[in-house]
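What follows is one structure encoded as structure tokens, with my remarks underneath.
Shown here: the complex without one of its protein chains, the others still in place.
Let's turn to subunit A:
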Amino acid sequence: MMPSLQHLLYLAAFLFCTGLAVVMVKRNTIMMLLGIELMLNASNLNLVAFNRLYPASLDGQMFALFVIIVAVCEAAVGLAIVLRVYQHYQTSVPDEISELKG
């Protein structure tokens, strides 16, 4: 038999908590983006796993596809902002970016 739904949900919860810890711990904006991607993937894993409960509808997989689309937009715009901020402040440590004056 296949592993139960619970195991996938435990994995997704673990990935989400790891992503949260990565966002909180790392002192680098790109590492924080990696953590956000990890959290988005954990939520996608949950959606696909719950789709196994209702295999006829495929609504979970559709929603996972839309989440992937939005995650791509977030990554592109986020990295563009990171590059721009790096160009301006010469640092990618978010704690050191503390002045509002352009």
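Everything below uses one rule, namely that a contact is a pair of C-beta atoms (placed from the backbone, for glycine too) under 8 Å apart; a residue touches a chain by one contact, two chains touch by 3 or more; residues count from 1.
Here, contacts and distances are computed from a predicted model.
K.L.:
One chain isn't displayed here; going by UniProt, is it "Metallophosphoesterase", "NADH-quinone oxidoreductase subunit J", "ABC transporter ATP-binding protein" or "4Fe-4S ferredoxin-type domain-containing protein"?
P.N.:
"NADH-quinone oxidoreductase subunit J"
K.L.:
If the hidden chain were put back, which residues of subunit A would touch it?
P.N.:
1-11, 13-22, 24-28, 30-31, 33-35, 37-38, 41, 44-45, 48-53, 55-56, 58, 61-62, 64-66, 68-73, 75-77, 79-84, 86-88, 90, 92-93, 95
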